[in-house]
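Below is one structure, written out as structure tokens, with a few remarks after it.
Here the complex is missing one protein chain, while the rest keep their positions.
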Amino acid sequence: MAPQPRRRLRDSDLLWRFRRSPVAIGAVTLAAGIILAALMAPWLAPHDPRDLASVSLLDASDPPAWLDGGSWQYPLGTDGQGRDVLSAILFGARLSLTVGVAAVAIAVVVGVGLGLLAGWRGGIADSAIMRLADVQLSFPAILIALLIDGVARSVLPRHAQSETAAAVLIAAIASSFWVQYARTVRGLTLVERGKEYIQAARVSGVRPAAIVLGHLLPNVMGPVLVLATINLALAILTEATLSFLGVGLPPTQPSLGTLIRVGDDFLLSGDWWIAIFPGLVLAGLILSVNLIGDWLRETLDPRLRGT
Amino acid sequence: MMRPRAEPLLRVDQLRIELPTRRGALVAVDQVTFAIAAGEVLGLIGESGAGKSLTGAAIIGMLEPPLRVAAGEIRLAGRRLDDLPDKAMQRLRGREIGAIFQDPLTSLDPLYTVGAQLIETIRTHLDLGVAEARRHALDLLREVGIAGPEQRFHHYPHQLSGGMRQRVVIALALAAKPSCIIADEPTTALDVSVQGHILALLRRLCRENAAAVLLVTHDLRVIAQTADRAAVMYAGRIVEIGPARAIIDAPQHPYTAALMQAIPRIGGRGDRMRQIEGTMPRLGEVPQGCPFHPRCPSAFDRCRRERPELMPAGTSAAACWLFAGGTAAAGVGEISEYDAAGSEMVATLAKADRV
Partner (left out) sequence: MFDSPDKATPLLEVEGLRRHFHARSPMLPRLVRRPSGAVVKALDGVSFTIGRGETLALVGESGSGKSTAARCIVGLDRPTAGRIVFDGQDLAVDGSRRTAAPRRGRMQMIFQNPYASLDPRWRVRDTIAEPLRAGGLLRNAAQRRERVAELLHQVRLAPSDGERYPHEFSGGQRQRIAIARAIAAVPELIVCDEPTSALDVSVQAQILNLMKDLQRRFGLAYLFISHDLAVVYQVSDRVGVVYLGRLVELADCDRLFAHPRHPYTRLLLDAVPSLEENRARQPLADEPPDPIAPPPGCSFHPRCPFAAERCRSEIPLMKPTEGSLVACHAVEEGRLPTQPAPWPPLAPSARTVFSARARGR
């Protein structure tokens, strides 16, 4: 029997399924909301938490506006130094997202590139890349990030550390994430390479680079996109974890993780809002991105598998 | 071929299979009706998209959702199959209905030996101890013509050739002595020299076990060798049904005739092969009236408006207005001369006034 014709991913069928799935709609709304707010932080935030001049110790540890002692000047309260929690969250989310997206982007580029190379060339290149990936996989992501971070701290002079902290963090997270892309893409490349349209291109004399970029790359990107979405949540969480542990971003560039760490100290003394609100935002962001990724994978998977 | 006089074992009545989509339900199979008696092989012929595999899948109860049986009845020995709950169908499958699929490579689990798979199937459906099951399995292997069954018992599927694997699949299908077998393109993936043997095996086992066999295929030559009766499907409907030899030697429906002509043969090579213009309509694009009329050389007005039912045509039945009886003078097509190197065939169109 003739196989079902393979549908293009951008079919309106996808949109139709999206509109019918309340989970997908809810998740996208939440994620979009947080992301937009974070992007607009400089304009949305009532205060600039980075500007030390605007911070006043007199306003320290004010509770959220709807509680006793709070005011609408600081809608979600202030932390121990007098910084507005809401503004800190907005800027922090921005930072977390930046690190997360950058890390995943680099991981995708490196991973897909190496995966294509390994799958197409085979032989020694393939073995070398895969052994490197195996080694990488045997270390948990956080350990690798800690390692790179530690090396950076010992190598870079102190004053350069805070500037490059974000870059180091991004590199650390990316270096542990590229492996899954490489493996997935390598597997897909091996499958596609045997297909007749690739062979037809070879017969026609198309150069290998052109075949890899023009034919293989578009055809392996589907699963990569799904992976990247799910990975984004993990990257943000990893950054938060590292910052929480104190080896991520410095306190001068507070991300959501740093905020939670700072707020952690105040939890027992009753100033719960300093940790809880950033925590809620972080959880909401990760949850919604995860849900989107899961939904994407469920919707696209059978079509990707069935040609 | 003499049709066995037994009561039909498998009955399919007005089967209709639909595919729900957001634009409404698409009809994949419609008004399919046939019956198979015990010890009889019915060939279901059709090209890809005709709906023959779906029909087979519906009988086994393995239609992939969202495809579903929208109307009609399927009865095995009087018992209705199409409305059975999953669990009941599972018990039936293997025990009463056996299935043979096209690709022996994927029909067998590569991780288990042939013997292990046979024993598992046997013990699932028959109440036998391990030793008895093993004996039964060896008997089955012998019956399907595998030499040295004791050694083959311990082999893995990849150690067997394609032909042997298909024999094992047949053995698995027959393990519980089902009364009905659905074979979907059982020889398409096999080499030519092996096909004949497998088909002969199938036919022999059908007779010996008095099973009703539905042989789904696109190859009319397979039908010629193996089937007693044949049904030709086009765009989800049966357009002709009758004794296999009648269908092959004297096809009545224009589609069947054109199909017969398009089959490449050895002997009588001309400049061009006979072809049918156009393609079979896809789901949802089936034209009004007779589904074949856009490609039919004898189409006339009624064909475009009304869909024909199956009506008697010679020793078969054909869904074609040419056989509506009475006048249909407008249905006469061209007389063609077919000149080939070494042999001459002058063909005449079947006249519409035949009943």
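So that you can tell them apart, the chains are marked A and B in the order they are listed, and the count of residues begins at 1 in each.
Here, contacts are C-beta pairs under 8 Å (C-beta built on N, C-alpha and C of every residue); 3 or more make two chains touch, one makes a residue touch a chain.
These numbers come from a predicted model, not from an experiment.
Trainee: Pick from B:P8, B:G51, B:P251 or B:P291: which residue touches the chain that isn't shown?
Mentor: Among B:P8, B:G51, B:P251 or B:P291, only B:P251 touches the chain that is not shown.
Trainee: If I consider the whole complex, including the chain that's not displayed, which of B:R75, B:K177, B:R274 or B:R307 touches that chain?
Mentor: Answer from the full complex: B:R274 touches the omitted chain.
Trainee: May I ask which residue of B:G61, B:G163 or B:G236 touches the chain that does not appear here?
Mentor: B:G163
Trainee: At which residues does chain A meet the chain that is not included here?
Mentor: Looking at chain A, the ones touching the missing chain are residues 2-3, 5-8, 127, 195-197, 199-207, 210, 215, 218-219, 307.
Trainee: List the chain B residues touching the unshown chain?
Mentor: That gives, for chain B, the contact residues 47-48, 161-164, 191-197, 200, 218-222, 224-225, 245, 248-252, 254, 257-269, 271-280, 282, 294-299, 333-334, 336, 338, 340, 342-350.
Following the convention adopted for this analysis, only the chains that are shown with their structure count from here on.
Trainee: Measure off the straight-line distance from the CA centroid of chain A to the CA centroid of chain B, and report it in whole Å.
Mentor: Using C-alpha averages as centres, the distance is 53 Å.
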